[in-house]
Structure formats: C-alpha cells, structure tokens
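Missing here is one protein chain; the remaining ones are kept as they sit in the complex.
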Amino acid sequence: MESATGLLLYATAVLTLGGIYAILALGLNIQWGFTGLFNLGIAGFFAVGAYSSAILTARPSPEHFGGFGLPMPLGLLAAALLAGLLAWPIGRLTLRLKADYLAIATIGIAEILRLVLKNEQGLTNGAVGISHIPRPFESLPRPYDELAFLGMVAGIVLVLYWALERARRAPWGRIMRAIRDNEASAEAAGKNAMAFKLEAFVFGSMIMGLGGGVYAHYVKFISPEAFEPLMSTFIVWVMLVAGGSGNNRGAIAGALAIWAIWSMTEILTSQLSADWTTRAAYLRVFLIGLFLQIILQRAPHGMFREVPPPPPEPSSPRQPESRSADT
Amino acid sequence: MLDFVNFYLIPGIVIGSIYTLGAIGISLIFSILRIAHLAHGDLIALGAYFALFGVVELGWSPYMALPLAMILTAATSIGMDRLCYRPLRRMRTVMVIIASFGVALMLRSAIMLIWGPGTEVYQSGIQRPMIWAGLRLQEKHLFIVGAAVVLVALLHLFLTRTTTGKAMRAVSDDPDLARVCGIRTEAVIRAMWGVAGCLCAAAGVFLGLDTQLNPLMGFSLLLPMFAAAILGGIGKPYGAIVGGMVIGIAEEVSTYPLFGDPLVSPTYKAAIAFTLMVLMLLWRPTGLFKGRVL
Partner (left out) sequence: MLLEARDIHGGYGGDDVLRGVSLGVDPDQIVVIVGPNGAGKSTAMKALFGLLRVRAGSVHFDGADITRLPPEEMAPLGFAYVPQERNVFPNLTVEENLEMGAIRRPDRKRAGIERVYGLFPPLRERRQAPAGVLSGGQRQMLAVGRALMLEPRILMLDEPTAGLAPVVIDQMFDLIQEIHGSGVGILMVEQNARQALEIATHGYVLVGGANRFQGTGRELLDDEDVLRSFLGG
C-alpha cells in the first residue's frame, strides 16, 4: 500500500513537471516551430512569469515586494502578460535582423534578469527567493491534492494544444510558415513579416510566462537558481527538437519523454554514493548535450514530423505550401 | 586621476584584451561559417583548464603552459567541428547554432567532471606590482596585454601573408567562388578552428591569470564577447579589437565613483555589455565597421 501510493505520487510529480515543460515547449513551438524565431532565453520569460505570479499571490512579507494574496488565476494572467511585455521590446529590436541576434539578445536578457532577481532584495528577496506561494487544491488529502493539480496542468496543456492547433490550421499559421520558410516571398506577397514575427514571439513568450506561473504554484518556493539556462532553456530546446519542431503533439510528447528520462536518470544516480552522485550530475548534463547532437544528426525532424494542414478551399487566398526543411 | 588609471582604466584594458581575443575568434568563425558560435566561451574555459593541467601536473608556469593549452584547444576545436558541426554543414545554420549550445554544455560539464566545480588559480600568493611613474603595473597584466598585441599582429600576418590565411579571407568573401578556384573549403575550415582554438586558449589563460578559474568562467564571457563582436561589426575580426576594448574599459570604468558612489553597481557590470550591444543594434546594427547583418 505504501509503495503503491509512493509510486503514484512519483508518477504524478513526473507528469506534472512534464506538463509544465510541455507548456514551455508549446510556447517555443510557436516561436521556433511555426515562425523560425530563435529564442535562447526561455529562462527569462519563465522566470518573469514565476516571479510575477508569486509576488501577486503570496502572503505579504517584509522580505519582498508584493504579497498581495491575490487569487491564482490573476497571478497566472499577470504572469503571461508581464512575460509578453518583456518580449515586445526585445522582439522589436532584433526580429528585423538575422536569427543569431535574437539568440544572443535573448541569452543576454535571461542572464540580466537573473542578475536582477538575485540582487534586487527589495523586489524579489534576492538569492533567498520567495516562499509560501499558495497552491490550489492544497487542502485536499494526499494523493488527491497532487492529482488535482496534475489535472489542472493537463487541462491547461489540452486547452493550449487545441488553441494552437486551430491557429496552425488558420491563415495565421500559414502565414507564419510562409514567413519562416521564405520571408522574402512572403513580404513580396504583401505580408508584414515583422508584425507577424513579433506576434508569434510575444504569444510564445506569454505562454512561457504562464508556464512559469504554474511552476511557481506547484513548487511553492522559487529562487533565481531555478531559472538557470540548463533546466529552463536548453532542456526545452532538446524537448522540442526531439519531439518534432513545428508539431504541437511533438512538443508535448518531447517534453514528457525527455522529462521522464531525465527524472529516471536522477533516480539511478541518487542510488550511487555521495561522491559519485555529484559527478553523475555533471555526467547527465554531458549526456543530454550529447543526446542533442545525436538527434540533430540522426533525427532532426524529431518524433513527430511537421504535417502541413490541407490546402485551403479555393475561395480563400492560396498560400504556397512549404515543406518542413532543414536543408 | 592616478587612481582612475590604476584601478579602472588599466584593469579595463586588461579585460578588454581578453574580450578582444574572444571576439576576434567569434567574428572569424562567423565570417566563414556564418554562425554565432555559442560554445566559444566554454572553449575559452577549456583552454584555461588545459593550461591548469600543465601548471599542476607538469609543474610549469602558466606562461609556459600557454603553448600547450593552445595545441590542445586547437585540437579539441577541430575535433568538435568534425564530430558535431560538420555533419550539419548542409542544414540551415540555426541547427549548427543549436548544436553549439549543446557543445557548450558538454564542454562545461566535462570540465566539472575532470576538475570539479570549485575555483582554481594558477599561482597562489599575492604578486607585488611594479610602480613606474605612479602607475601600478602587475607583471601578469603586462604579459596579457603584450601577448594579446603579439597574437593580433600574428593573426594579421597570417591572414595577409600566408596562402591559407588568404584562402580563409576568400572563403569568407564567397565560399562558392572559393570552391570554383579549387580551394578546399573543409581544409580552410579546419585551419580556422585551429586558429580560433589558439585564440581561445590564450583568452582563457589570460583570464585565469587575471582572476581565477572556475567551470562557469566561459559562460560569463559569452555576452561581453558577442557584444564586442557586434559592436565592431560581426564578421569583421579587426572591428572586434575596437569592440573588445570598448566593452572592457566601459565595464571597469562604469564602477568608478565619479560622484561618490560607483556610477554602476558592480553587480550589474554584466549588464554594461548587454546595454552597449542593445544601443549598437538600435543605432547601427552593422556595427562600427559595417559587418554583416542579414
């Protein structure tokens, strides 16, 4: 009985965090998969979302700003909005330039943000972090509180999936793909590429902010350490590439699969002696980097290839169908 | 005034020299492969640690260990390209950039595996600075700036006087035409990684000399180096010199207590480079020397 509950709780935890990562991956999919935008600062939007929701919903505390005790849905809304607000100026500045510039700018923003989070004691309580973030369904008995939260995450993922699938099939999605595959001809066809790319970048970032908010309520305690690039940016990229960029199902599947593997390797290494456990932690990072190389070389399309939706009815304007190409 | 020079300007020149070496490498790689090499910082860290190996295991001074570090880092760069980047040569360049993100993590974790996560130094103990007309000059700082100047001069000679160097410039101008001439682009790319590896090793050893070594030292350089390369004009190795010095000096000078308190809090030094980069992108994305943008 004990171990069965333990197993259930463990599985729930893996699925919940996997689901949160799925939210991040779906956000990245809008930016990269749909539109070809190279965001390497996921950690930044993730952090803004988490801290926004935490500050708004936590109890008042002398240690940090806010603590307005607002209900969680408002916190999540703020998380998304503030992340989008952060994305907008970055996008405006760099989207008209080569992809590399967005990459460097987003890396920079994420790092600067972490600096601010670590140092602005008054705002964020610095390196100590914000604790006692309220979690919904807390009052329920184990394991139902965990299951309920998982249900909420699953619900969010499904709603996002549904919305993004609709967007993908809609003219909006087509235009994004056209811009991704050949910006010059999309512009020639009269589409304002910059405006569309900015939209995609901001929406994707808002979803990442939402993910951050959900994360904050799940773990109930956040600090700048939680938002370092490996676990908040790199791993999401691996998830999307492995799952299949351009494909929403791929984003979700990649997130769950990679997170499951990562969690299980954590169990394996925790069985080792203390000395080996720390070394093994670095080994795991090495292996996930290696894993990415292997996927890029052997299976760049990931588990789920991008499937362009069927061409529109003759009455709507024809857009050129494009292949998901890595050439 | 003397205080300003000794404690702000000179350190700025020293760190600027290090950024310059890194930014030149980044610009060189971009000019030939058209990628932002995100593993560059960690390659620099690797160079520093290779020299540490020479210092600790072989008992050499860090100055003597520098050539060893260069050879090992050059070899690693060529190997890294062969295994991780060359297979992706035909794909969109963003795929290689993603790969380099992964390579960066692999290099960093390899360093942590082999040398552990703590900090190291080449030589413990305080070195007394030399005083010369009121200027406080540490031997290692003279070495760093002097060696950086020599390396840049050697690079210039390489690019303008040797066939391989000219071939590199040709490939950077037009890789298709280069192939039409009979230039073997893969050989040129190999040579480029060798050169970049040497520059990274130097930057790493210099940084280790100036401050200390830790596995994250490379990642912390990434933003200032890219900012320097962008400032100078990405793809223009000579512009990187100006960019590197500007960023380095700006970072150090920004903490000068002009009106009592430091202009910028030292904790936010890292934001200086980012801010300068953003300003340059707003004003003139091609950089000071008109590098490539689109």
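Note that the chains take the letters A and B in the order they are written out, and that residue 1 is the start of every chain.
Going forward, a residue touches a chain if its C-beta (ideal position, glycine included) is under 8 Å from a C-beta of that chain, and two chains touch if they have at least 3 such contacts.
None of these values were measured; they are calculated from a predicted model.
Q: For the chain that does not appear here, which of the shown chains does it touch in the whole complex?
A: B
Q: Among B:V5, B:V56, B:A170 or B:L216, which residue is in touch with the absent chain?
A: Of the candidates B:V5, B:V56, B:A170 or B:L216, B:A170 is in touch with the missing chain.
Q: Which parts of subunit B face the unshown chain closely enough to count as touching?
A: Per the touch rule, subunit B residues meeting the hidden chain are 163, 166-167, 169-170, 172-174, 176-185.
By our rule, only the chains that are shown with their structure count from here on.
Q: Please name which positions on subunit B make contact with subunit A in the complex.
A: On the subunit B side, the touching residues are 30, 35-36, 38, 83-84, 87-88, 90-92, 94-95, 97-99, 101-106, 108-110, 112-113, 117, 219, 222-223, 226-227, 230, 234, 265, 267-268, 270-271, 274, 277-278, 281-282, 285, 292-294.
Q: Which positions of subunit A touch subunit B when the two form their complex?
A: My answer: residues 36, 38, 40, 93-94, 97-101, 103-105, 107-109, 111-112, 115, 119, 229-230, 234, 237-238, 241, 278-279, 282-283, 285-286, 288-290, 292-293, 296-297, 300, 325-327.
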